[in-house]
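Below you will find the structure I want to go over with you.
Shown here: the complex without one of its protein chains, the others still in place.
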Amino acid sequence: MSANPEPPKAPAPPPPPAKDTFTVIFDGRPVEVPKNLNLIDAAKLAGVEIPHFCYHPRLSVVGQCRMCLVEIEGMPKIQAACTTPLKDGLSVKTTTEKVRSSRAATMEFLLINHPLDCPICDQAGECTLQDNSFGYGQQLSEYDEAKRQYPTFDRTPIGPNVIADMTRCIQCTRCIRFCQEIAGTSELTFLDRGGRTLVWTHDGGPLANEWSACAADVCPVGALTVRQFRFRSRVWYLQKTPSICPGCNIGCNNSIEARENVVYRFLPRLNPDVNDYWLCDHGRFLSESLNLRDVSKATWREAGAVRDLPVPAAVDRIAAEIRGAIETKGAASIFFLGSAHLSNEENFLLRKLADHLGCPNRDVVVDRGKPRKIKSQKGWITGEEAAPNFRGAREMGLTPGRGGYGLEAVLSGKSAPDVVIAADAEFGAAADDPAAVAALRKAKFLAVAARRSNALTRAADVVLPAASLAEKDGTFTNLQGRAQKFERAFLSKPPVRAHWELLLLLATALGWGDPDWTPAELRARIAEEVPGYGDRPESELDGGRLLKKGDFAWKGAL
Amino acid sequence: MDPVLTARIAKPGSRGIDGYVADGGYGAWKKVLSEGWTPERLTEEVKKSGLRGRGGAGFPTGVKWGFIPKDTKGKPVYLLCNADESEPGTFKDRLLMEKDPHQVVEGVILSAYAIKCRDAYIYIRGEFYDGARILEAAVAEAYAQGLLGEKIFGSAYSLDLTVHRGAGAYICGEETGLIESLEGKRGQPRIKPPFPAVSGVFGAPTIVNNVETLACVVHIVNRGAEWFAKIGRNEKNTGPKLYCLSGQVNRPGVYEAALGLQLKDLIFGDAYGRGMKDGRKVKAVIPGGASANMLTAAEIEDCPLDFDGVAAKGSMLGSAAIIVMNEDTCIVDAARNLSKFFSHESCGQCTPCREGTPWLHKVLDRIEEGAGRPEDIALLERICNQMANGMTICVFADAAIAGPLSSVKKFADEYRHHVENKRCLVGPRAEAAAVTV
Partner (left out) sequence: MSHTRYRVQEAGAPRPFPPEAMARIEKILKRYPTKQAALLPVLWVAQETWGWVSKESAEEVARLLGLPVSHVDGVLTFYTMYNLRPVGKHLLQFCTSISCHLAGAGRLVARCEKRLGIGLEETTADGKFTLLEVECIAGCDRAPSMMINDAYHEPMDEKKLDDLLDRLGRES
C-alpha cells in the first residue's frame, strides 16, 4: 500500500521588510526615528526636549557640557544623550529623579562662575543658559567663593564683527568647532586648561572668516555677540519675519528682526538645502542697508525743477508718456528694464506689461560680484551674482523679444529708446556709472522707482518712491532654481509703495491687470503661465524655519 | 618572594644591554621568535597568568589584548606604553625605567608581538628627562642588536619603537588622554565607546599598558603563566607587585612583594617601611595614590594590598602608591592639597570637573584657613556627589572627589573643629591665632 502523499508544504512566509527606522522608547513611549539621527534630534522628533549646550546638529559631537544626561535602560550610570548611539529598542528615560538632579547639578556648575550679566548682556531673551537654568536649574546658589574671570578678554572685539565677553563663556566649544569644521579657518582654540580654560585666537585674532558672525550665532551665551547689534535692542521686542538675503544669488534664508519699522538684524533661517544654519557676514550685515532711504515721495522733473507729486499722479504721467510714445513711434520705442533685485512677481508684471503693449525691448542684467559661499547640509554653494533674482527675472521673461533689444544695445548707443522705464533704479553698478546713465538719459522720458538716490535717479524725469525688501512680499529664484518667498516685516511709510504695487498701478493705467492683485495672486498667474513654475510646493516657497539665535528650543522639528 | 621586577636595579651597569643579556635578558623575546610562538599563544599565556594592569585600573591584561578586533579592516595595531606616571605617591615606573630600562623595552616588544603591532610608542612624562634619555639609549641598543626593526632575527615580524615625551599633564596618563596627546593635541580624554582597542590612536586599534604591566610580561614568558599565577594572594590577584611607600614612615621607597602584601606589613615591616617616623602613630592612609579613598588607622587592619583586598575596604589599590599620614597631619590640609592637585590637572573639557575641582579646592582652602561655615561640610559632600558616577567624560572627577569625600566622611569631627574653632585640630597651625573672616 503506498503512503499518502505528503501535503504540499506551504511556502515559507517572506521575511519582514528591513526597517529603515529604529524604535526608540522615550519614557515608555515608542517612537520610530530615522537611523542616522543623534539621540537629541530623535528626541526632538518625538516631542521630547533634551536640554543641551554643546551639541549642534552640524558640528562634531563632543559630549562636553554634560547637560543632556539621561538614563538609558541597561546602563547603570547616567549617559550623555548626544554620545549615545541609536539602536533599535533603545529605551531612554528623561523624567527620573536622577536625570532631574544631574541637570540641576550641571546647571549649578555652569552658574557658579557665570557672571550675573543678564541686565547688560545682549543674549538675554535668547540665551540657552537662561532657558535651561529656568527649566532645569535650581533657584538658589550656594557658591560663596570668588568667581573666575577673564578681565582682559571681556568687552573686547575678537574680530571685525564679533565682540567677546569671555567671562560669560561656558566652554562648550561650539565656536571653536564652527571655525574648524564649517568655516575651515580654525581661528579659535582653547588656551590653558581646567577651570582656567579660555577660548581665544592666536595672538588676539582676528576672528575674521567670511561667516564670523555665525560663531556668535552658535554661542549659547553672550560670550560672543555681534558688534553691529550690541546694545541696540532687547530681543523680545523684535519681530521675526521670514525673508531672503539680497546679497547674492544663493538666496540664503534669513529672518528680518525688526521693531517699530526698523530692521535691527538678520538671523539665519534653517534651510538644509540652501544655507543650512548659516549666513555669510556680507549678506547678514546688509540688514542695516534696508533702513536707508533717500526717496520718500514721487518726484517729477520739469524744466530743471523737481516737484513732488502724489504717486497716482506720477504714475499717470508715466502712462501718458508711454501712450504718447506708442502713438507716435510705436511700442518698439520703449525700453523696459527689470532688476535682479526685484521679485519674480515684480519682474513678471513688468514683462506682462511689455507684452500687453507689444514692446519687445525688455531686459534685466546682473553684476558679477565677489563669489560668496555658504555651506548647505550637502556641501558648499557658491554664488557669483551680486543680486538675488537674476535667474527668476530671466525666467519671468525679461529677455528681449523677437526683434527687440536689451540694455547692452542701449548703453552702447546702438539702440535709442524714446521712453525708458527702469523698475528699479538700483538695478546694478551701471546705475551709478556716468556713461551708462548718460546713454539711458538720451531717452526723451526716463522713469524709475527707487529707494536710494543715485546717478540714475538724479537724471530721471519721474522717480517713484519704492519699498525696501523688508516692506514687501515676493519671491526670488535662487541659483538652484528654487523659488523662495520673502515676507513683509512692516508697512512702508506712505506714499512709499512696493515695486509691484507701483507696477500694478502703471499696468492697470495702461489697461492690463487687476488692481486688487496681491503677490500671492501674481504667483498663481506665474504658476499658470511660466514654464517650470507650475508645481512649486509650499514647502519650497516657504523655505527654512525660523531659528532662535543658537537654535535650542525647538521641539518637534529638526 | 625573590625580587622579580627589581632583581637588577641595584646592579652596577644595570642599564646597559650587555648586562641585561648576560642576566638572561631578551631571552624571552628570542624564545618567542625561535620557538615560533603565535601572538595568540602569548596572549593566552598572559591571560592564564592573571596579570592585571599595574597602572591603576587593574583590568586583566590578556583580556584587554583580546578586545582588538579579529579583522582590523586594514588598520595597523598600536601598542602604547603608558610611562606618564603622575599619580601623586607613585614612583615605581620611574625606578624601572631609570634602573632597568631593557626590562621595559623587552616587555614592550613581547606585548607588541602579542597584539601584532608594527609601531609602538613609549609615552613618557616630560619631567622624566633622565628616564627618557635612558630609555632612548636602551632602544638604540636594542635596534643595534637587531632586537627591533625590520624582520627581527630573520622572522617575518618587524617592530619600530619610539620614545615620545609628554610635557606636563597628569591627564595624559588616562589612556584616551594619552592617545589624544600622542596625536599632537591637547590631552583631553575621549568619549567611550569607541574603546581604544577598536579605535584608538590615529583611528586604529590601540592597546595602552602601564610600564610595570609590560615588565611583568617578560617574566610570564620566561617562567610561565603558572609560576606567575602562583604568586599573589589568590587567583584573581596574581604576580609580583611594586609598592610605592611614602609619607611619614621611616623608610619610604619602592618595595616588591607578592600581590596581596598586608598594608600593616608594608608600613611597619622590617623589610619595608619600618614604622612611623619619630614614633608617631598612623592617622590615615591613602592606599592607591591621590585618587583613592582615605583609610583610617582602624581600617588598615587586615588590608591585603591587592585589587580586591583594597576594594573590600572601600578604597582601591590603584597605582599602589601608599601614602601614610601621622597623627600630626591636619586632614583638612591634606584634602586641600589633594584638591589643589586635581584642580590644576583637570583638562577642562566637561562642566562638572572643570567647575567642580576648583570649587572643591576653594571650599577646602576656606575651611583650612579658618573661614569655614557650618554648611560647608554638607556642601563639600554635595559637590563631590554631583561630580562623579557618569556626570563626566572620564573618571578624573571620580578620582578628584575620593580624598575630599572620604576625608569628610571619616574625619567629620576634624572638619567640624575647623569650622567651629577656625583653626586646625592638629598640626603646625593648630595653635595659630584664629583667622577672622
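Per-chain residue numbering starts at 1, and chain names A and B are given in the order in which the chains are listed.
The definition used in the following text is that a contact is a pair of C-beta atoms (placed from the backbone, for glycine too) under 8 Å apart; a residue touches a chain by one contact, two chains touch by 3 or more.
These figures come from a predicted structure and were not determined experimentally.
Which of B:24, B:69, B:126 or B:146 touches the hidden chain is settled by the complete complex: it is B:126. Touch with the chain omitted from the figure is made, among A:58, A:98, A:196 or A:240, by A:196. The hidden chain makes contact, of the residues B:1, B:63, B:140 or B:167, with B:167.
For the chain left out of this panel, the touching residue among B:4, B:117, B:231 or B:244 is B:244. Take chain A: the residues that touch the chain left off the picture are 146, 148-150, 153, 180, 185-193, 196, 198, 200-203. Residues of chain B in contact with the chain left out of this view: 85-91, 93-94, 119, 126-130, 160, 162, 164-170, 181-187, 202, 244-248, 252-254, 286, 290, 321, 323, 325, 329, 334, 337-338, 340-341, 343-345, 347.
Convention: only the chains that are shown with their structure count from here on.
For the pair chain A and chain B, the distance between C-alpha centroids works out to 55 Å. For chain A in complex with chain B, the touching residues are 61-67, 69, 77-80, 83, 85, 101-102, 105-106, 108-110, 112-113, 142-146, 148, 170-171, 190, 192-197. For chain B in complex with chain A, the touching residues are 169, 186, 191, 193, 343-352, 354-359, 362-363, 366, 373, 375, 379, 382, 386-387, 389-393.
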